[in-house]
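Written out below as C-alpha cells is the structure these notes cover.
Missing here is one protein chain; the remaining ones are kept as they sit in the complex.
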Amino acid sequence: MNAPLKELQPNAKVLKDQTLLEAVNAALFTAMGNDDDVVLLGEDVGMNGGVFRATAGLQEAFGNHRVMDTPLAEALIAGVAVGMSTQGLKPVAELQFMGFVFPAFEHIACHAARMRNRTRGRLSCPIVFRAPFGGGIHAPEHHSESTEALFAHLPGIRVVIPSSPRRAYGLLLSAIESPDPVLFLEPKRIYRSLKSDIIDDGQGLPLDTCFTLKEGSDITLVSWGALVTETLDAAHELEAHGISAEVIDLGTIKPLDEATILASVMKTGRCVIAHEACHSFGVGAEIAAMLAEKALFNLRAPIARVTGYDTIMPLPTNEHYYMPRTNDIVEAAINTLQYE
Amino acid sequence: MNAPLKELQPNAKVLKDQTLLEAVNAALFTAMGNDDDVVLLGEDVGMNGGVFRATAGLQEAFGNHRVMDTPLAEALIAGVAVGMSTQGLKPVAELQFMGFVFPAFEHIACHAARMRNRTRGRLSCPIVFRAPFGGGIHAPEHHSESTEALFAHLPGIRVVIPSSPRRAYGLLLSAIESPDPVLFLEPKRIYRSLKSDIIDDGQGLPLDTCFTLKEGSDITLVSWGALVTETLDAAHELEAHGISAEVIDLGTIKPLDEATILASVMKTGRCVIAHEACHSFGVGAEIAAMLAEKALFNLRAPIARVTGYDTIMPLPTNEHYYMPRTNDIVEAAINTLQYE
Amino acid sequence: MYQALKLPLDQCHRFINADGTLKHTIDEQEFPLLLECYKAMMQIRIFDKKCVSLQRTGRFGTYPSVLGMEAIGIGVGKAMEEEDVFVPYYRDQATQMLRGVSLYEILMYWGGDERGADYQNCRQDLPNCVPIATQCTHAAGVASSFKIRKEKRVAVCSLGDGASSKGDFMESLNLAGTWKLPMVFVINNNQWAISVPRHLQSGAERLADKAIGAGMPGEQVDGNDVYAVYRAVKRAVDRARAGKGPALIEAISYRLCDHTTADDASRYRANEELEKAWEFEPVKRLRALLENKGLWNESQELAWAEHCQANTDKAVELFLNTEAQPPHAMFDHLYAELPTQLEEQYATLLARHHA
Partner (left out) sequence: MYQALKLPLDQCHRFINADGTLKHTIDEQEFPLLLECYKAMMQIRIFDKKCVSLQRTGRFGTYPSVLGMEAIGIGVGKAMEEEDVFVPYYRDQATQMLRGVSLYEILMYWGGDERGADYQNCRQDLPNCVPIATQCTHAAGVASSFKIRKEKRVAVCSLGDGASSKGDFMESLNLAGTWKLPMVFVINNNQWAISVPRHLQSGAERLADKAIGAGMPGEQVDGNDVYAVYRAVKRAVDRARAGKGPALIEAISYRLCDHTTADDASRYRANEELEKAWEFEPVKRLRALLENKGLWNESQELAWAEHCQANTDKAVELFLNTEAQPPHAMFDHLYAELPTQLEEQYATLLARHHA
C-alpha cells in the first residue's frame, strides 16, 4: 500500500521508482550531506559501495575520512563506532550480513546500549548498526538469518526494520537522528524487488510506532520486514474470501508499539503473527504474550504464529522449505477465523 | 522441596549438605572420572579452581592436560571447545560470567549448534558451556545478567538451568553426556545458599523435562534458576491464604517441555511466570505465547509475567530494585486469582 | 580504484620463478611430486572454471573461485599426512580435493546441499567455514585434542589475508604459541578481502610477522610457487608433528578472479593490476619448468586436460542428477535425536510440503 506522497518541501526531490537499496542509499546521502558528524564504516563500504551497493557513491562524494573501509573484524567495527559516538560523531556501521553480527554483539549489548546509562547521560552512543538480514536469496550458509529477537531482548537499544523503500528511507533517517543506538535491519529479499517513489526531503518516519498498512475488521495480521509483502498478499487473498484483514507492520521491533497492535486486536478479536525467524522465543512470542496479558478475553480464537522452524536455515537447495509463504498465512488466518 | 533420596546404587556415595557449587564440582569429578574424553577449559579453572571454586581440585586430580587454563578470550574458549568436540572429546567450557559470553556467541550459535546439521551428522559438538548467571550478589557491572532468552532462540542447542544442588548435579551429568551442545547456566545467587544431600552415583536427571516441584490446583507458577526459591516461597505464602499453587521449574529452557506446563495450566486455568531477565522478548514470552495458542479458552485470567525490567541491571547499590521478589509473585498470583 | 599490488609478487621466498626457471635448485627426487602437483593444479583449475560457469548459467550457488591460488591449496594438501586434520576456510577446494573430498561433494556443497559436507573420506576434516577466521579456533581445538591424546597428528588451518585481521585468528595464534600446539596456520594472502586491499587490512609489513607476538616462527613464501608452499608447509607440519610447536606461513598470491560469483571486482580494482598479476600465476610457471626438464609436453597436456574435464563432467552430471533432500532434512541432523518438542513443527512442515 503506497500512501499518496506527502506535499513537497522546498529542496525536496522526488526519486522515482526506488528500490529499498536505493532508498537506503538516498537516506545515507541526505544524512551525510546534512550533518558532517555522520560517518560510515564497515567492510567494503568504500570503493566497492557495499556488497549490495547500499553505500555506492558515498566515498566518492564524502571522502575516505567519512566513508571508511575497515579491516575484517566485526567486533572492531562495532567498538570503533562506540568510541566515535562517545565523541559526538554519528557513525553508521555496516555489518555485512546479520549472520556475522555475533562478534559485534558484545559491543552492541554491553557498550552501545549501556554507555548513556553507565555514565548517567554524560556520554552516549548515537550509532546506527545496519545489517541486511533474512533468507530467500539463495545465499551461502550464515547469509540468511533472522535473529532480530536476540537484539529485541536487549535493554537500551532500538531495533528497526523497514518493509518498503519509503519506510526504509524514512526510518533510516530517523535512526541516524536518534540519540540512541539503533539496530537497523534491512530485509535483503526485498532489496530490489519492491519499488516506490520517494520524496528525498530529509524527513524521517516515526520510530517506536507500528504502521497499519491496511485496515480491516475480522482479523489482525502482524508482520515485519520482507514478510510484510506476503502478509499483504495474504490480506488481499483473504479479501477475495470475504475476510477483512488488518495488516500491521511493526516497523520498530523494540520498543514495541503495543498500543497499535492491542487496539487492532481488541477490534478484530483475532490475530496471526508472521515472521521468518525461528518459531520459539522469537519476536512473535512477545506479541502473543502481550496480547494474552492485555486482550485475553477479547480474543475469539488462539493467536497463531506463522514462522520459520526451530531449525538451521537449509542451504539454498532446500531453503524454500523453511520460508513461510503467503498461503501459510492465509491458511492460518482461515483456521483462526473458523476456530471454535 | 527435597524428594526422598533414591535408593543407593553400588559405588554411590551420599554427599551431605551440598551447595549447588559443590554439586557442580561433584558432577564434574564424577564425569571426568568416568570418561577420559571429558576435559575442562576456561579462565582460572585450573590452579585457582574457578573464581567460584566450581572446578576446585580437578586440575590436581586429572592433570593440566585435562583441566586447562586458557588465555583470556571467550571466543577462543568456545571455538577451541568446538574443535575438540569434533574430534570426539567432550569439553566442558567455563565462561566466567554470563555477561562475558558474548564473544563466544558466534561459536555457540554458528558452529557448536550447527556442526551436526552442517555435516549431516558426520561431526558433532558434545560440548557443555557452563556459565554462572543472574543478579543479587552485589557484583560489578556485567556480572549479573540473565540472558538465557538469547540462547533459547538458537536452533541446535539446549539451554539447561538447575535450581537446586540436586538438580545441578543430575542435570550437569546429563548435559555432559548429551551428544549435542548444552548451555548450562548456573544461578550464582544460590551457589551457596541452598544445601541438600546428593547421591553421587553418576546418574543424570532428564533433560528436556520440567520439574513439578509442588502440586496445586488453583494456579500454576512457572520459574527457573535462582527465582525458583522465591517462587516456592510464594507458593507457601499463598497456601497460607488458602490458595493451592502448582510450581513448575523449567529445568531445560530449550527445548521447552510444553506438555508439562500445558497440562498444569489446563488444570489450574491460571498462570504466573516469574523470571529475572528483562521483561520483553524473554523466555516468559514464549511460555505465555504457547499457552495463548494451546490453552486459550482454559485460561480464566490473563497470564502474568513477574520479571526484571527492560533496563540495565543497576550497579549494586540499587540492584535490589531490579530483582523480582517473593512478594511480587504472591501479588501477581493473587491478582490473577481475583481477576474478573 | 584501490591498489593492492605493490612489490613484484614473487619477492618472497621461492624456488620456481615466474618464467619457470629455478631460483633455487630442486632435488630431482622431487620431480614426481612436482608432476603430481601440476596435474592436481590443472584438475582444480578446470573444475573451478566449470563451477563458475555452472553458476553463471543458474545451476549453482554463489561460488568462490580459486583461480590463481591453486598452488597454495595443492602445496598445503601435499604437505599433509592422511591422519592430519585439515581445517579449511571456504576457498579451499584445491586442498580438499587432495584430502579426498570428491569433486561431487564439492559441487554438492556449493550447489547448496548439506550432503556436500558429509565427506566420505577424510571424515575428521572440518567442513567449509564461512564466518571468517572462526575456523582458526577450531583448528586450535583439534590440535589440542591431538596434544591431550598424545597423538602425533597435526591440524592445518587456512585463512585469507582479510581473516588475519579478525580476533579469532590472533587469539588462536596466541594460544597455539602458548600451548605449543601441533598446528600450522597458512594465510592465503591473495591481496584482497573482497574489495579491501592488503594495505587497508594491516599496517604490518608482513602478515607473517603476526607470529612474533604469538611466540612462533612466521614465514612468507611465494604462493604462486607450489613447491615453495609445499616445502614451507611440510617443514612446519613435520616440526609440529615432532612436538616443536606451531608455525605461521603467509603464502603470497593474487586473486585472479572476482571474490565470488556474486562480486564484480572491476568496481574496485584496476584491470592493469589484474593483468600484471597474471604474469605471476602458478600453473604456467610450473608447466614451463616441467617442460624445460622434459617431464611434460603438449600432448600430455592435452590428454590430461581432457581427463580433468571428463572427471569434472562426470561429477557435474552426478551432481545435477542428485535429487534434493526431502523437506524434513532440516530436522534430521539438528540433534542426535529429534526432541519430542519439535515433532509438532516437523508435522507442520510435512503438511505444508506434503512429503
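First chain written, first letter: the chains are A, B and C, and each begins at residue 1.
Definition applied: contacts are C-beta pairs under 8 Å (C-beta built on N, C-alpha and C of every residue); 3 or more make two chains touch, one makes a residue touch a chain.
These figures come from a predicted structure and were not determined experimentally.
Visitor: Of the chains that are displayed, which are in contact with the missing one across the whole complex?
Guide: It touches the following shown chains in the full complex: A, B, C.
Visitor: Which of A:45, A:101 or A:256 sits in contact with the chain that's absent?
Guide: Result: among the candidates, A:256 touches the missing chain.
Visitor: So which of C:216, C:233 or C:316 would be touching the chain we can't see?
Guide: Only one listed residue reaches the unshown chain, and that is C:216.
Visitor: Using the document's definition of touch, tell me which of C:94, C:122, C:170 or C:290 contacts the absent chain.
Guide: Candidates C:94, C:122, C:170 or C:290; residue touching the omitted chain: C:170.
Visitor: Spell out the interface residues on chain A facing the chain that's missing from view.
Guide: Chain A touches the missing chain through residues 39, 65-66, 68, 70-71, 73, 75-76, 78-89, 91, 103, 106-107, 110-111, 115-124, 155-156, 179-180, 208, 255-258.
Visitor: Suppose we count only contacts with the excluded chain; which residues of chain B make the list?
Guide: Answer for chain B: residues 43-44, 46-49, 51, 69, 71-73, 75-76, 99-100, 102-103, 138-143, 279, 309-312, 314-319, 321-322, 325, 328 touch the chain left out.
Visitor: Please output the residues of chain C touching the missing chain, sorted low to high.
Guide: The missing chain touches chain C at positions 165-168, 170-171, 174-180, 199-205, 207, 209-216, 245.
Note that in this section only the chains that are shown with their structure count from here on.
Visitor: Starting from the mean Cα coordinates of chain A and chain C, work out the distance between those two points in Å.
Guide: 36
Visitor: Mind checking the centre-to-centre distance between chain A and chain B? Centres are C-alpha means, answer in whole Å.
Guide: 32
Visitor: Using mean CA coordinates as chain centres, what's the chain B-chain C distance in Å?
Guide: 41
Visitor: Which chain A residues sit where two or more other chains touch them?
Guide: Those would be 75, 99, 102-103, 141-142, 309-312.
Visitor: Name the residues of chain C that each touch 2 or more other chains.
Guide: 114, 131, 167-168, 330, 334, 342, in rising order.
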